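Shown here: the complex without one of its protein chains, the others still in place.
All chains are identified by letter, namely A and B, in their written order; residue positions are counted from 1 within each chain.
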Amino acid sequence: MSVQYAAIGWSPAKRGYDLAIVVGVAVYLVLFVGGGTLLRPNATTETLLIRGLGTGAFLLLHVILCIGPLARLDARFLPLLYNRRHLGVSMFLLALAHSVFSLIQFHALGDVNPLVSLFVSNERFGSISQFPFQMLGFFALVILFVMAATSHDFWLRNLTPMVWKRLHMLVYWAYALLVAHVALGALQSERNPVLAALLAAGAATVVTLHLLAASKEARLDGTRLAASDAGFLDAGEVATIPEKCARVVSLGGERIALFRYDGKVSAVSNVCQHQNGPLGEGRILGGCITCPWHGYQYRPADGASPPPFHEKVSTFRTRIVGGRVLVHPTPLPPGTYCEPAKIGGATVPAVEPPPKAGRE
Amino acid sequence: MSDFYVGYLPPPPKLRHFLWRVALALIVMGATVAVALMLTQQPFAAATFEYGHEQEFVGTVHTQPYPMLEVTHSGADAGARTLPDGSRTLLVATGKRGADALTVGWDGRFAKVRGTLIHRDGKTMIEVSAPLVAADATPPPSAAAAEILVGPVTLTGEIVDSKCYLGVMNPGQGKVHRDCAARCISGGVPPALLTSGIGGQNGYAGQTEVALLTDVNGHAPKGSERLQLLRYAGEPVAVSGTLWRTGGMFTLRADLAHLQPIPSGLGGR
Partner (left out) sequence: MTWYEEGIRVVLGSLGLYAAVGAVFAIAFCLQGVQRVDSQAVGTGWGFPLLIAPGVVVFWPLLLRRWMGGASDPPLAANPHRGVSGIQDREMQR
């Protein structure tokens, strides 16, 4: 939303978020490394650090991956999505520390360059139990680095949101690599079932939440709208759209958000220009559609951000006939003014809007 | 959607309480995982690298098959672990390096060795930290035990690098440590077989033992034999050869070009 980049756009909520991250990471490391030093006196500090940092980063990655689907399933989790990049960068830093300590411990001070050693010390690619698992961790770290390095909004804008999103979807490759890294590495040495059980439970949680969220999305995209006259499509009863909220309809997989406000209905693309956030899950605040992900705002009638901002989304023509909202499926160029459809009189009472939050 | 949140506005109180509860739950979960993983790690061996505690040792240097010191005097520092006179202790260099370069031309000579002690289960090693210095005194007659042939054996176990196994790393064996074992052996650290199979061989106790690995002639492996050791370092193998014993130290002379990896973890652990 800014017209000028800041290193970090601090807000009280972000400070609270980061405080929770720091406390969580500190508690984890103190318990693992500090506790290990006290209760396992034979263990070396390097070993405890490598294990604590590695498991801590991997656990944090699970949390990061679960926030997305949780927010789709229950909107109360959306604020956790808001500042997820700080969680991601913290996770990368833990993973980096784990990798640097491991590279020093296992590969440094030898007869070849440590990075070369990482790739040539174990060439048992044909074996499962002996597979060179450290390389898997290296490739995952490269993905996590590129993601952390491009987490600033500068990159979102300069790589374009679509490319940025694709790049950041690589996190699932990183996750798969890391599951294999743990399963073919630590799990081959640690014979207690706790690590195996935690790894399985973590993967099951991540997969289940994603499947649940995907099935919810698929239900929406699977609904076909009935045709009306003049190319318009029937998008359902206007009375069932809560005031200052939207209904999201899907046209061949592309989604449109139909907002009801002040006795009018406007339709815009459901895709926020910032990070492709779901505008239809937002609200109208201060007369503007507000994206639930990062608060980017658009005027409902023309899909343009109010000055001095210049984000724009496509708009769609709407009509109201017999208490039903009709929408024309052809998008108008982003920022095009489109007369909102009037609901007309007191004939169509709005359903009670959910309790409003925040200030308007 | 009960409460709507925008990052640049203060969150509604109800939502804020929900979020703090979520954060607390996540931190408690993290703490539980940390404690569970920390407590259920495999036991750590009582192996020690006296890092930062250098001592001076005096004795006769032997370079075959691996650099060793036949100790006549040790433990100049108070509180240091002293080595029994006449015992043979392996010499290695700092990092992932053997002491071959440090002991060139020193075979059979009486020397002062400055270094750090590494020890596990009564087995010792010195990480040499400075060039050897000739000792002034004349060496006493060798009190070292003679080399005894135990017999032909086929042993299963894990190839380890003796330096890490004896205490520089903990654990200094197993899958996670495997790359390091290969790097250390490649750098000249004496390779060894970690095995519980020596038990029953002419009445020796059946606990896990380390046996230094050499070629059939009792020399440090070279060429294809060395490459095979690097390839299978850190994993269970079967090795056939003749077992020798010198004092408390076993040596397995074997055709290392024909190491047999074995699928399950029968290696000593």
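Basically, a residue touches a chain if its C-beta (ideal position, glycine included) is under 8 Å from a C-beta of that chain, and two chains touch if they have at least 3 such contacts.
Not measured: the values here are computed from a predicted model.
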Touch list for the missing chain, restricted to displayed chains, reads A
From the list A:L73, A:L115, A:A204 or A:A218, pick the residue that touches the absent chain.
A:L115
Of the residues A:G16, A:P161, A:P242 or A:G287, which one touches the chain left out of the display?
A:P161
Subunit A positions in touch with the non-displayed chain are 2-8, 113, 115-116, 119-120, 123, 145-146, 148-150, 152, 154-155, 157-163, 254, 269, 271, 273, 276, 313-314, 330-334, 336
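Here is the rule we go by: only the chains that are shown with their structure count from here on.
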Which of the residues in subunit B end up touching subunit A in this complex?
1-12, 15, 18-19, 22-23, 26-27, 30-31, 33-47, 94-97, 169-171, 174-180, 182-184, 186-188, 230-231, 234-235, 261, 263, 265
Interface with subunit B, subunit A side, in the complex: residues 1, 11-14, 20, 23-24, 27-29, 31-32, 35-36, 39-40, 42-44, 46-47, 51-52, 55-56, 59, 63, 75-80, 82-83, 105-112, 117-118, 121-124, 127, 129-130, 132-134, 184-186, 188-192, 194-195, 198, 245, 281-283, 285, 290, 292, 294-295, 354-359
